[in-house]
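The next block holds one structure in the form of structure tokens; read it before the comments.
In this view, the complex is presented without one of its protein chains, the others remaining in place.
On to chain A.
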Amino acid sequence: EWGHTRTFNTIDWVREKSKDRDRHREIANKSRQSTVALLHSVSDAFSGWLLMLLVGLMSGALAGGIDIAAHWLTDMKEGLCLVGFWFNHEHCCWTSNETTFQERDRCPQWQSWAEIMTGTSEVLWLRGGALAYFVNYLMFLVWALLFALLAVTLVRAFAPYACGSGIPEIKTILSGFIIRGYLGKWTLIIKTITLVLAVSSGLSLGKEGPLVHVACCCANILCHLFTKYRKNEAKRREVLSAAAAVGVSVAFGAPIGGVLFSLEEVSYYFPLKTLWRSFFAALVAAFTLRSINPFGNSRLVLFYVEFHAPWHLVELGPFILLGIFGGLWGALFIRANIAWCRIRKSTRLGHYPVTEVLVVTALTGMLAYPNSYTRMGGAELISELFNDCSLLDSSQLCGYKQSNSTSGAGVGNGLADRPAGVGLYAALWQLALALVFKMMITVITFGMKVPSGLFIPSMAVGAIAGRLLGVGMEQLAYYNHDSAIFRGWCSPGADCITPGLYAMVGAAACLGGVTRMTVSLVVIMFELTGGLEYIVPLMAATMTSKWVADAFGREGIYEAHIRLNGYPFLEPKEEFQHSSLTADVMRPRRSDPPLAVLTQEGMTVEEVEALVESTHYSGFPVVVSQDSHRLVGFVLRRDLLISIDNARKRQEGVVGASQVVFTEHSPAPADDAPPPLRLRGIVDLSPFTVTDHTPMDITVDIFRKLGLRQCLVTHNGKLLGIITKKDILKHMANDCQQRPRLHPLQL
């Protein structure tokens, strides 16, 4: 490999795809000659599928390991299992018979830190219960700080690229840019280890974005096993698109949603072939995850809901209300988070990343511990909020007043609407506080220097809001069952309002408002919950939230971060505010030196080397002669340097004074002149050209659709200049800032 010291570089999609076509044609032609060649061609065809299989297996295994480790480490903050330190709370009490109906998680094998260290327990409040609470609180904070410190120091010491979500950078990579080291093996190891630590430290973040990064790292590493993918950057990006689908699939157990997420949010070019392969990889990963069985119930789905209660058209009103809330929350979150990240970049806050992580962890821990709904992790909170209350539940959220009738259970174990009891009122105000807390703390958590995702925190905010609204509607229906709205369908004694459904819809609305996902969100939600009946409410809420959020700002959180960090990403949907011509954007401009060209004959090796070394362009056009700039082709800098280097070493007689010849038939050299250096083979004889009067919109479209790196600009058939992707990005950035640009012909 040639020395790549710049961290980013564009790929030339057209060239890479034609390289792959040539390679494939060669294999296909050779395959008719011998059996070995035939086998080679068959194995080449299957290598793609084999790679997908391996990516799915590796990602599924890693995700299973991450889940198990995260569950264990999260519970480590609260106590220890005495029969085997590797069990988390739920598994410690798995076989115990001392669990009761009211206290489902209490057993003698699991002891909280207060019980281990001081022998006092929170249960017996009068005999040292306050001390026990204080000791537990302190140990919770100590563990949380320790995990956060380990996470940020490991990231800093070994792989700084492992911080953050990873999805904005992967979007940039998939659009054709190369970021060296972003998908390497150290990044993979550190991201896996520190993701567990970051999630367990109680911070308000999720693991979905980092799992996409982990899956893409696995794919990138496994690509090195197959020549077809190792050498071709365009083919590799097909695999990375599939890996992004795998990431979401293992995060949620939603393979179809993962594929749609990759299509909608992450990928730039997504041919149909990738669709089928992504689905295969996502299924393999989901199956691997299921066989590791991290949740202990062979369930793939994270927040499986058991209820199938029907919903009524009147409820579309509150669902749309939740959609509006989700849209407002999304717009607000994006503005606040980008402002906070900008503060981090420009002020002294950015000089102390480790301290920042510790302070935020301490703040989160101190405020989250007293409220039981913020103390439990995001995923657990969401499952509890999605759950519909039945006879079998004894949690505070299901603290309704008991009905006097002891008749058998209602429809499908669902209970009739009941008035709220004391437990439920307590849960409601705790949830309201949790909502405000989560809304504020997620703004400053996302973007820190630890792996962080934001699907689960956004869904948690939405689920809390939805549940509050659902319980409100339920009580409204109970106390006003005679009014016109409820009379038709909600008679007393019927189970008509399901607060769990409102929580689901709220979660979808908030996540849609933040990320602006549409189809993929709906599919993920119903794959997550198994509730196929609820597609219409989910769609209504998602659409409303997207429209409301789009009214405030066109970008989702990932595009906003791309723009904040200045990544070279060509937005597929952006339009120019002012129309301009290609002549305005191309190089050389009025004040620049003339275009550096090579003539097809008449330059010596020394002159060529001098020209190449005096500039840092990555390619040079080849013209017929200096007088008539008629275009012959385009040659890349590195190809030129390598060929000249090779020729000096191997070819006889090539010295500085040798003529460099790009034509097919060179004139015979004079007797005492050194032999010429023929370099027609490295010239691209079909470069893309546009005229100087082509509108910029069309040029940008050409760049987007074909994935070009540079394009030559001609005038009346003669070479005038060159326009590269970077010029276009700069022009788009300028256009946003609305600086007036003068047409060169007006000067």
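Please note the rule applied: a contact is a pair of C-beta atoms (placed from the backbone, for glycine too) under 8 Å apart; a residue touches a chain by one contact, two chains touch by 3 or more; residues count from 1.
Going forward, contacts and distances are computed from a predicted model.
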Among "CASP-like protein", "TMEM9 domain family, member B", "Palmitoyltransferase" or "S-formylglutathione hydrolase", the omitted chain is listed in UniProt as "TMEM9 domain family, member B"
Full-complex contact with the absent chain, from A:113, A:182 or A:486: A:182
May I ask which residue of A:258, A:353 or A:556 touches the chain that does not appear here? A:353
Touch with the missing chain holds, among A:52, A:163, A:439 or A:496, for A:163
Contact footprint on chain A, counting only the chain that is left out: 6-8, 64-65, 68-69, 72, 84, 86-87, 91, 94-97, 99-102, 104, 150, 153-154, 156-161, 163, 169, 179, 181-182, 186, 189-190, 193, 196, 292-293, 296-298, 344-345, 350-351, 353, 391-392, 394, 406, 408-409, 413, 449, 565-568
